[in-house]
Every structure is written in structure tokens, then in C-alpha cells.
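Omission of a single protein chain aside, the complex is shown with its protein chains in their original locations.
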Amino acid sequence: MNLSTLLIWFLRLLSTGLALYELVVGPLVNSVLADVSLPLLSDQVAGTKWFALIFAVTTWASSEKRFWALFFWYWPLVALWACVIAPGNNWWFPSEPLSRAGHQIDGLFYMILIIVAVTFIGTEFALGYALWKSAVRGKDDKVWFSHGSHRLEIVWTIVPAFILVFISMAQLDVVADIRVLNRFPDEVQSGPVAEVMARQFEWRIRYPKPGTELMTTPQPGDLYYVNELHIAATVPTMVNLRTQDVQHSFFVPRMRVKQDAVPGLIIPIWFDAEKAGEYELLCTELCGWGHYKMKARIIAETPQQVSEYLTGLQADQEEDGVADEE
Amino acid sequence: MSDEHHDTHHVNYLTIFFVLCGCTALSVAFDLVDMPKAVTMVLVLAVACAKAMCVMMFFMHLKFEGNWKYVLLAPTTILAIGLPIALFPDIGSSYYINMAPQVGEWADEVAEYRDSRVEGEHTEGH
Amino acid sequence: MATITPAVDSADHAHDHGHDHGHHEQTFIQKYVFSTDHKVIGIQFLITTILMLMVGGALALAVRWQLAFPWESMPIVGKLFGVFAGEGGQISPEFYTMLFTMHASVMIFLVIIPVLAGAFGNFLIPLQIGADDMAFPILNMLSYWFMWPAIACFGYSFVAGGATAGPANGWTSYPVLSDIASASPASGNAQTWWLFGLTLVGVSSMMGSVNYMTTIINMRAPGMTLFRMPLTIWSMFITAILQAFALPVLTAAGFMLVFDRLGLLLPTSIQSVFFVPAGLIVNNSAPTVGGGQPLLWQHLFWFYSHPAVYIMLLPAMGMVSDMLACTCRKPVFGYKPMVYSMAAIAGLGFIVWGHHMFTSGMNPALGMTFMTSTMMIALPSAIKVFNWIGTIWNGDIQFTGVFLNCAAFVALFIVGGLSGIFMAAVPVDIYFHDTYFIVAHFHYVLFGATLFGVFAAIQFWFPKMFGREMNDGVQKIHFVLTFIGMNGTFFPMHLLGIAGMPRRYADPYLHGYLEHLLPMNKLMTMSAILMGFSQFLLLGNFFYSMFYGRKVGRNPWNANGLEWSAPSPPGHGNFDVPPVCYRGPYEYSSPEAEALGQDFILQTDPPRRAATTEPATA
Partner (left out) sequence: MGIPIPNSKLGMWLFLGTEIMFFTAFIGSYIVLRLGSPGWPTDPEDTHINVLFGGVNTFVLIVSSYLVVVAHEAMAKKDFKRARTYLTGTLLLAVLFLGIKAAEYKGKIDHDILPGHIAETSTQAISKVDREFEAVVRQRFAVYIDEGVIETEQPDDIVTLSLDVTALGEGDVERPDSMTADEFAVFQESAKVDTDLYREWINLRQHVIANVSLSEPALAAGYLESRAQLSEGEAMPELTIDEVQEWLNGLRAEEHQLSALVNANIFDPHPIVFGNIFASCYFIMTGFHAIHVIVGMILFIVVLKQGSALDEKWTDFVENSGLYWHFVDLVWIFLFPMLYII
């Protein structure tokens, strides 16, 4: 027997088996036998059983050619379905965007997502349809002898061109807000509240001595802490990002902030935490073996709490100083 | 074929050679004459381009080649000019504060040293 | 290039300069090892890269192991790796970094680039344009043999620094990390050897590209005008141009980085400082001497490596176009737009490199410029995608392994390309940069598109290489398993990326908000193992068919190209009858062909006058 026929048979049996198991045997056994609980894919990931059913039915109903045509329809379906159930399964953004820029970024993301999803569905299903048409064609049907169509080609150049120009135009403002220094919000024009100095493999935070401004070089009286940055919630904050050794990257997923720290540069970045609380801070630029463990947190709290924290820090540090001189 | 080409277009290579020598002398002269830095820069680079054109056109026979020369050289030239231009905003200048110590502290320190040397030479000289 | 004359009977220029292949006896070594025959070299490249695919894949599986079972000893192979890792098969963080660095380096520099240009470029260019060999056969041989020092350097870099060491700076090798020895102590000389390997691969590709361009420009058979060239040739030509202009920049940058690391190799402590600023305190050692700028490397690297991603794609696009036309028995939809769009991709490919650096501290104005140009590159890609679908549309599809792999190429390239759109948008990329979204993107384009194209091409041109055909059923099973495994491995990466999982992390689960992604990673690893082991089908099929496959004639696929008019496999000098080209490469089902009672007509078939009236007896 031909190997491809064998393959089709195998897939038919497999999908039927799976469908039977997911839809009939599994649930039946689980409900009848109290002390047995068969693991069901459908329990893990919603909708699996329906896919199994579709596969089973369609593989039986098709010849080899049709099967291949369907194959190119199945998988975009699965992909779409995976995306649809993703948010429900927590395979999506770690949280709502919790910063001003975050909202803009997410907005743009969803905008692109819609455009891309439509394109994806359109192209993938057109592809599958072209296959299907060929799979069901009669023996004597003529092949479409065509070297192309300029009109069509112009259409499918112009339309995406507009879409793409639109997409890039939509970004410009947001980029400017996030990155262009003189478009930084008014609240941060007074200067950075701290310096974040990345090094292998930790984040060193330097606050100016309370009541003074942050200088680019360390000043006596500056306050230091490692792997914890305290900022005031809800208001935009600016910090100076630096690195002492190799490149690192400052990534706060919940705020959608990311900026590399470049050796030799001071890069001011701003962000705002919409809610008080703890935010993970990670490093996302390969910086050596310990790259994955540059774990820190940003604590957003009320301004009073911040200044209390700083006072506490100052007290700790001075105490240490005294202890040193003894 | 190619050999015939050469015969029909006779070039007096010696003239080109003298032009090139003259240009080189010119560059050196520009260096010796006291001019604002930028002017020198523009002048010597212009001379360099002129020399390059001479070499390419006549020594490398580009003047007599077919249109393929444009196909080959136009993209190369564009890329060769474009690359430094594209690098400039990040490397030639910086959007952010460049903390190269050479720019701040070190420059000052060495300038001081320089000054002291110049003074020293003066006092020694007198 | 200016002379596009269809003059068929004009003096056969190409052969004036062709090399005189005396048919003297050749030793085995001359014939199969240090051969100057483009076909042998192509096959050498092919087999080498298939083996390298196994190496790169094995490294990938080790990466996947760590992501699914962090810090657990690897079964079986763990013992093997234990020799290097020295920790009983447990992957250490340094080792993990080395794994993905070498995985990417092997896959990109020793698999994808050489398999496209080296293997198929070599094999197909002279055959498809009707030349007897490459313009510079010896250079061609050298270009293959420069691969081996490169492989040796890469290989040596695994062990150059002792246990657990290896080049561990990612395939992008960003300084300052890759520049200063104390920053990644385990890398030591390994990183330098890695750079040497990179340079040697570059040299090999350079030799190839000059050769391909010359051959394609100057050695076409009579009648093979530029717009009668198959798209494969066009794609190889454009790829060669990309390589010729972009690669030297990487080579130069590579030399700069090597010189920056010279202090490690030489006792003189001379070392340049192109990419190190002064005053960095790395790993508690003395402040660095410097004056350079790390961003310079990123620019130079991506100036090459972005065009390089198209070097890794265009030839596959060309070959897929050829194969789709043949398997659908239809002309390529919009041949010239296909050519122009490839040229546009190549041209635009030179001005978009900055999209890898949106978060790198690049000037925002530059970022916006790069964003716009990056978006624009989707246009020619769109033309290609739609034209492929147009090619399939209403065709008489032969559902062979070749076709399925080609269709998968199109289907998966769409996914990879569309995810590129997210990243091209600066604000969105600020979130996605260096997360698994990127990893998903490039595996879709590199594996999903290019490798599937290569799988198809292997099967399609296999008869021409060995005079035998591969088993189609096995190819289909290989296709299904690889396709499922591939999507199972890489599709979820999009979701991981959206969930904010950074790439190059030995243990992402250290971070609370990523803990729950472990089961998903396990599933992906299972899929990867499935995909990995199904490659044995390809391997087995390939080597089995080489010796025991069914013998076939000159033109088993009823295709049109010149190569199909040569014997299978072609002898030394390729064609028994010097080919003359009379028509375009895609005249499937044309009236002219139908008049002959067939649905194809070889480019070498002389036109028959009043074809309609003549009986189809040929």
C-alpha cells in the first residue's frame, strides 16, 4: 500500500480515537467509575474535543487531496483558537497596562492585532481555498493559464500600502511621548528622582540626598539601595538609566517600559505606575551568565511613603557610617 | 572586444599622472596653509574625490565601459555614503548624555597639563 | 546586463570564456573531495548542512530541555554534555547561554546560509542558466572548503575555554559583553574563536557571491535573457548582491571586535577599543581603557544581519516559486512583479536594520525612520504572498511532498511576516523586544519559511542530483510531523512573548509572573522533540534514496527549466546538447504546450511554427 494512504488512515484513526476518547469514553469512564479520573485534554484546554471531532469527521469525509487542503485550513483555525482562549488561560499580558504609555502601547498592539488577524485569516483561508478548489476539480477542468494580472497586483499593493502607512503614522506620536526628551511630561521636567545603575547582576539605585537634586556623579549624602526602587504612584517619574559594566535593559512588564542601559551613556526614562504596589523589574539584554536573575522590584507608593522610605534609608546609612569610623 | 576598446580610446596616462601628483601636492599645501579647520577639511576631501575620479575614470577605464558600471557603482556609492550618515546620529553625536570621561574630567586634566607644558617651554626659552 | 538580446544564434559568448574541461581521468579525490564541479560542491554543501542541522537541532533541544525542566539533569544526552558541563548533565547558566548562542550560530551560519546559496545556488545556477560550470570553479571549491575551518573554529570554540565555557554572548555578540574578557569569564578565547569562525563563513560566502554574480551575468545560455531566468536564479542573483554589499561590513566589524579582544590572545596587551568606552568597571576589575562606542557594533552588525535575514529567505522564495509553478502546473502569477519585489526587498533590506535597535538607546528620530522603512518592506512581501496564492489558484495541484512543503512555506511565512509588523511598530516593540515574541517571529520565518522551502527543494531537485527520487510518502509523513511539531513549538512562543517572557533566560520561572508558563513550555518542548526526531525521516530518506531510490529519467516532474533537459545526474560539463533557451521558465499548460499534448514545455524546446496545426507527436 502507498505510504500516503497509510498516513491518511493513520490520521483518520488517530483523530477518531482522540475524538471518541475526549467526547465519549473519557467523560463516560470518569462519571461512571468514581475512583478513576482519566486525564482529558479538554479539561486542560477548552475546546479540544470539538477540534478532535472536526478532525475526525473531515478526515473520514475526504480523499487524500481533500485532506491536504483541509490540513491547511485546520491549522490556522487551531492557531486562531489558541489566541482566542489565550487571555482566559493567562497566556496573555501579565496584567492590564499600568502606566500611561502602557495604555497607548496596548492600544496600538490591539490595533495591529486586528489588522494582522484579518490579514491572517484572509490569506490563510485563501490559501486553503485554493488548495480545496484544486482538490475537488474535475479531471478535465482546464488550468487557469495566466501570467498574472496587473490590476489585481496593483490593488494588492496599494491597499496594504495604505494600511502600513496608517500603522506607522499611528505610532509616531506615541514614540515621541515615550522617547523624545522634550516631549517628556511636565511632571518630570524637574529632573530625575534616582539613578538606576545596572551591573552584573543587580540594579543599584542611587537617590539624591533628600532635598537635593540628582547629580550625574555620586555626591556625599546620596542614598543607595540595591534591587528596589521606590517611586511615587500615579505621577510620572524620571530616572537616569546607566550601566557600570556591560549592556543591560530595564524592563517593567506591567508598565510596558523597556530601555537598554548603554555603557557610556546616561539615558533618562520616564514611567508612571497607575496603581500603588510592587512591579517586577527585569533585565532583557543579555549581560552574561546571570542575565536571567537580575530580579528587582519597583515599589509604587504615596509620596509620603517614599519620603519616609528615603528618610529611613538615610538613617540606616548614617548609622553605618558611624559604625565605620569607630 | 575589450582590447579593441582600449585602442580606440587612447588616454594620455602621463597627463593623468601629473594631474594626480599635482592634486597630492595641493592637499599637502592645504595642510600647510593656515586656514580654518573646516575649510581645509572640505578642500582636501574635494581634492581626494577629484583624484579618485581620475583614477577610476582613466586608470580603471571606467570612462570607456558599458552601462554596467552604473549598475555596479551606484549602489555601492550610495551605501558607502549612506552608512556613515546613518551612523552619525548615534555615534557621531549622541541623543543622550555621553559619559565618556575623556570629554569631561580627563579633557580638563590633560588641558591643564598641556598649558603647564607650554608655559614651561616659554619660561625655559626666555 | 545592458544587453538583453534574445539573439539565439549570435556568437556564444559565454563559452568563449568558459573553462575548458578536459575529460581526463580524475581520481576519487579530485572527483568527490576537492572537486571543482559545481554539482559536487553543491551536494557537498547540502550534506554538510544537513548534518549541521542535526547539530544545531540537538543544541536547540538542549535549550528546550532547560526551559521545560529547569536545572534537571538531562536524560541520556546529559551524560554526553556532562563531559562539557561537568555537572552531571545539569545545565549551568553559562552553559545555557552557550547553548543558544551556538544553536543560533550553527543554524544561521552553518545551515541556512550555506544550504541556500552554497548548496542550491551552486547546484542550480549553472544548470538553470545553461552553463557548463561556474565562472570560477576553483574559487567555488575554495568557498566550500573555507566552510571547514569555520566549522573547526566554531567547534573549537566549544572547548576553547575548558569546562562549561563557550561563546556565550548570543549570536549577535553585542559588546561590551562580548568585548571584555572579564564580562563573560567563561567565554575567554572561545568568543575569539567564534569570531574567527564567523569571519571564515563570511569569506566563504563572499567567494560564492562574486562567483554567482559573474556566472549569472555572463554565462547564460543563448536565448536565456534576464527575464527568461527562473525566479530561483533571480533570487540567487539578488542574494549574491546582498551578500556582496552587506557581508564585508560584518567582516570589518568582526575584525574590529577580534582586535578588541586581542589582549586575550596575544601577550603584548595591545588591543583596540572600538566598542569599549573608558572607565567601565566590569566584574570588579580595573576600569577599562577605551574611547569606543558599543552602539557602533550594533549598527554595523545589523547593517549586515538584517540584509542577512533576506539572504536567508530570498533563495527559498525563488525556489518555492519555481516549485509551486511546477506542482500546480501553472505559470507563476506575475513573474516580473515577483522579480521586482525581490529586488525591492533587497533594496529596502539595506535601510531597515535599525529595527533591531528600537530599545537600544538609538536616537528616536532614527528609530521612527527605521520603523517606516520596515513597514514598507512588508509591501513587496505582500506582493509575493498574494502572487503565490495566485499561482496556486485554479491550478492542477500535484499533492506531493514538494507541494506540501511549499504550501507550508507560504502559510508559515505569512505568520512570521505578520508578527514582524508588531515589532516594526516602535511602541509595541518596546514591549516585545527581547521577549519570546521575537523568538517566535524568527523561527517562523527561518524554520517555517526557509527550512520548509529547503525540504521541498531537496525533494524536488534530488532526482537531478542523484538520478533517483526520494520516497514521497516518507516526505509527507516527515512534513506532517515537522509541521505539527514546528507549530506546537513556536506558535505558543507568541503567547509567551505577550506574557512578557524574556528570551535568553536560563530560568524564567524565577520571576513570579512567569511561573505559570512552565506547563506551556513543557508542551513546546514535547513538540520540539517530536519535530527533532522526525528529522530522522528526512535523513533516512535522503541517504537511503541516494543509493536505493527509484531511478528516474531526465524530467521526472515534467518541469520546464533548462536543468531538466540535462541527464540525471548531469555529467561533467552538464549538458549533452548545448542548451538554447526559447521561452520563459513557466510555460506550464500554455497553448504551445497543449498543442504538444502535454502541460509543460521545456525552455529548450524550439518553437514550432503554427504549433496549433501540427500534430502532437513530439
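When the chains are written out, they are named A, B and C in that same order, and each has its own residue count from 1.
The working rule: a residue touches a chain if its C-beta (ideal position, glycine included) is under 8 Å from a C-beta of that chain, and two chains touch if they have at least 3 such contacts.
Note that the coordinates shown come from a computational prediction; the quantities given were computed from them, not determined experimentally.
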Visible chains in contact with the missing one: B, C
Listed residues C:181, C:219 or C:566, member touching the removed chain: C:219
Residue numbers in subunit B that touch the chain omitted from display: 1-3, 6-7, 13-14, 16-17, 20-21, 24-25, 27-28, 30-31, 37, 40-41, 44-45, 47-48, 51-52, 55-56, 58-60, 65-66, 68, 72-73, 76, 79-80, 83-84, 87-88, 91-94, 98, 100, 102-103, 105-107, 109-110, 113, 116-117, 120
Residue numbers in subunit C that touch the chain omitted from display: 1-3, 5, 13-14, 17, 135-136, 206, 209-211, 213-214, 217-225, 244-249, 251-253, 255-256, 259, 262-263, 269-274, 278, 289-293, 296, 300
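The working rule: only the chains that are shown with their structure count from here on.
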Averaged-CA centre spacing for the pair subunit C and subunit B, given as whole angstrom: 38
Cα-centroid distance, subunit A relative to subunit C, in whole angstrom: 27
In subunit A, residues with contacts to at least two other chains: 262, 264-265, 267
Where subunit C touches two or more other chains, by residue: 277-278, 293, 295, 361, 364
Residues on subunit C engaged by subunit A in the complex (per definition of touch): 92-94, 97, 168-170, 174, 176-177, 180, 183-184, 186, 276-278, 280-283, 293-295, 328-337, 359-361, 364, 367-368, 371-372, 375-376, 378-379, 382-383, 385-387, 389-390, 392-397, 399, 404, 407, 410-411, 414-415, 418-419, 421-422, 424-428, 430-431, 433-435, 471-474, 476-477, 480, 483, 487, 491-492, 494-496, 498-500, 502-508, 510-513, 516-517, 520, 586, 588-591, 599
Touching residues on subunit A, where the partner in the complex is subunit C: 2-4, 6-7, 11, 64-65, 68, 71-72, 75-76, 78-79, 82-83, 86, 90-95, 101, 104-105, 108-109, 112-113, 115-116, 119-120, 123-124, 126-127, 130-131, 133-135, 137, 141-150, 152-153, 156-157, 160-161, 164-165, 167-168, 171-172, 174-176, 178-180, 199-200, 244-247, 249, 251, 253-254, 256-265, 267, 280, 282-293, 295
In the complex, subunit B residues that touch subunit A: 94-100
